[in-house]
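Every protein chain but one is kept in place in this view of the complex.
Labels run A and B following the written order; every chain starts at residue 1.
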Amino acid sequence: MRDAYCAIRDTGFVAMKKTLEELARLVQGKVEGDGGVIIEGVAKVEEAKKGEITLAVSEKFLCEAKRSQASAVIVSSGVRDFSKPTLRARNPRLAFAQILEVFYPQVRKFSGIHPTAIIGKDAKIGKKVTLGAYVVIGDAAKIEKGAYISSGVYIGNRVVIGQNSLLFPRVTVLDDTVIGGEVIIHSGTVIGSHGFGFVRKEDGSYYKIPQAGRVVIEDRVEIGANVTIDRATIGETSIGSGSKIDNLVHIAHNVALGKNVAIVALVGISGSSTLGDGVVMAGQAGVTEHVTIGNDSIVAAKSVVTKNIAPGSIVSGFPARPHHRQKRIKALIDRLPQLVQRLKKLEERVKDK
Amino acid sequence: MRDAYCAIRDTGFVAMKKTLEELARLVQGKVEGDGGVIIEGVAKVEEAKKGEITLAVSEKFLCEAKRSQASAVIVSSGVRDFSKPTLRARNPRLAFAQILEVFYPQVRKFSGIHPTAIIGKDAKIGKKVTLGAYVVIGDAAKIEKGAYISSGVYIGNRVVIGQNSLLFPRVTVLDDTVIGGEVIIHSGTVIGSHGFGFVRKEDGSYYKIPQAGRVVIEDRVEIGANVTIDRATIGETSIGSGSKIDNLVHIAHNVALGKNVAIVALVGISGSSTLGDGVVMAGQAGVTEHVTIGNDSIVAAKSVVTKNIAPGSIVSGFPARPHHRQKRIKALIDRLPQLVQRLKKLEERVKDK
Partner (left out) sequence: MRDAYCAIRDTGFVAMKKTLEELARLVQGKVEGDGGVIIEGVAKVEEAKKGEITLAVSEKFLCEAKRSQASAVIVSSGVRDFSKPTLRARNPRLAFAQILEVFYPQVRKFSGIHPTAIIGKDAKIGKKVTLGAYVVIGDAAKIEKGAYISSGVYIGNRVVIGQNSLLFPRVTVLDDTVIGGEVIIHSGTVIGSHGFGFVRKEDGSYYKIPQAGRVVIEDRVEIGANVTIDRATIGETSIGSGSKIDNLVHIAHNVALGKNVAIVALVGISGSSTLGDGVVMAGQAGVTEHVTIGNDSIVAAKSVVTKNIAPGSIVSGFPARPHHRQKRIKALIDRLPQLVQRLKKLEERVKDK
């Protein structure tokens, strides 16, 4: 048996030593203090030990970082007078991510095609493609160069998977879906299920509308675990390049997401709605049907967007309103008991007169 | 290798030509204008080209349809004076769905039993049943005539799958579940998981209540992707015939759904609740335990039903109230800032006197 086939390993600690100076060069940051200090790992501030570097973005974490045993701290360029060697970066979170990658390189071992993988008629498998155990690839599917299809993934007919994309175990990609390059899809996710489209008949029963469209996912998209993205009724459900989708998100038929959209867990987006580039939707929020959310808008947690929203909006509540207005209303709701007291007092005074 | 086994294809465009007159006959509609115009496809109004038919249900879409290149338009019987050939139908959406089916026939190729399918002891596999790659069928299970069990589906012991039912790849149907005929279940869905039943002991720990019941799903039910339906503690969790369930819905133990119930994505229905025939629940709504929702009631998005609801109700909010009342309350909440202003003014006037 060839065990390597059943293994997917995209992160793993690699023992190595780097000086702070070397790390700073890598992330285009500046060292203050001893640049020669040896860094052998990365840790959260509350767990950092000697030889490790940690991140301190806010005041609170700066104090903790000072008290910690960390050998160096990544800070923003504005921070001054720090007692430990520091790596100053314009975007300290980015520097942290890049340094984390040094110690946990995101490399996937090419493992070839497992003997139990089933490949459909006329399917094209590119060079350096990995197909794990019990993978099923449909007819006329195309898996491009360097793609990594983990164990138990199902890929339907005529599906395209772009270069170097990574599908974790047990992803389901149904017929005619097109997935770009450098895409990551986590386990349990279903792409291309039927949209929830029915016509109600006079007797109360539902007649199924054929779901004849497809799903198109552009480059560098990442999709979390147990997400569902429905195919279009006609045409396409589309996810723009660079968009990131968290776990357990529902995206209905004919939805169009722009580029670099971020959607947090348990969000539901109803049929034929459109999210512009750079939109952020926080957890458990929702969008009703046929709604357009303008570029770079932010939708707060648990909100429901029921109408079109202009670019650059920040909205919250149900129905979603401008966030500053929603905050004021929430504050007033919180003061309702006092408001009722004031009303009562007034009533008494007026009665007295 | 027999590739056909790993393919599931239930919709696909079929090139054909029909006159508008032929389509009208098919859907029992009436033609106005040139009934001989050739239709070769169906499209959304914004994308329709010459040779295609489109749907225009509202005023807005009627204007777009006029301007479009579509060769014909499906309209409701009330629409007059239209510049293009029209197909008038009492239920234009239904006519649209039926015509879509002409061009995208919902046919599944019978593919027989894949050599990698594992069939349990005493299981009965009917005629014209398809079992895809890596399907597992439990002992004493019964798969009836014409059922299509896609790749990677798991079916437990003593499960029954009715005639012509379609299970998409990676569905899990656990022991003792009974599924009727013409049922469709989408990928990733789990039927028959244990109900969330525990007794809290004095030391704070939970004692598991055995979940000894089952799930019964009647004919013509459709269940979306990554749904979970728990088995009953004792007795049955039941889904009535013709009901339609969207993606990522949670249905707890001992829930009973009537006929033609429609449940939109991310809804949660708690243990032992009952939904009458024809109930509609919109996205992200919830129902608490032991609640009964009367026939033909509508529950708005994100509402939580906490008490029994009479048949024919329309409710929204948390707790769910009659929708007209909830709308009025929402409007007043929206006006809270002005109400507080009015209160302040009154206070000043009263003080002045």
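Throughout what follows, a contact is a pair of C-beta atoms (placed from the backbone, for glycine too) under 8 Å apart; a residue touches a chain by one contact, two chains touch by 3 or more.
Every value quoted in this text rests on a predicted model; they were computed, and no experiment measured them.
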| item | value |
| --- | --- |
| Residue of A:A141, A:L248 or A:V291 touching the missing chain in the full complex | A:L248 |
| Full-complex contact with the absent chain, from B:G188, B:G240, B:G278 or B:G294 | B:G188 |
| Touching residue (missing chain; options A:M16, A:C63 or A:A301) | A:A301 |
| Absent chain, residues of chain A that touch it | 1, 3-9, 11-13, 42-44, 47, 91, 93-94, 96-98, 100-101, 103-104, 106, 116, 132-134, 151-152, 168-170, 184, 186-188, 220, 222, 224-226, 242, 244, 246-248, 259-260, 262, 264-266, 277-278, 283-284, 296, 301-302, 330, 333-334, 336-337, 339-340, 343, 346-347, 350, 353 |
| Those residues of chain B which, in the complete complex, touch the missing chain | 118-121, 134, 136-139, 152, 154, 156-157, 170, 172, 174-175, 188-190, 193-194, 196-199, 201-202, 204-212, 226-228, 230, 233-235, 248, 250, 252, 266, 268, 270, 284, 286, 288, 302, 304, 318-319, 321, 328-329, 332-333, 339, 342-343, 346, 349-350, 353 |
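The rule we apply is simple: only the chains that are shown with their structure count from here on.
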| item | value |
| --- | --- |
| Between chain A and chain B, centroid-to-centroid distance (C-alpha), Å | 26 |
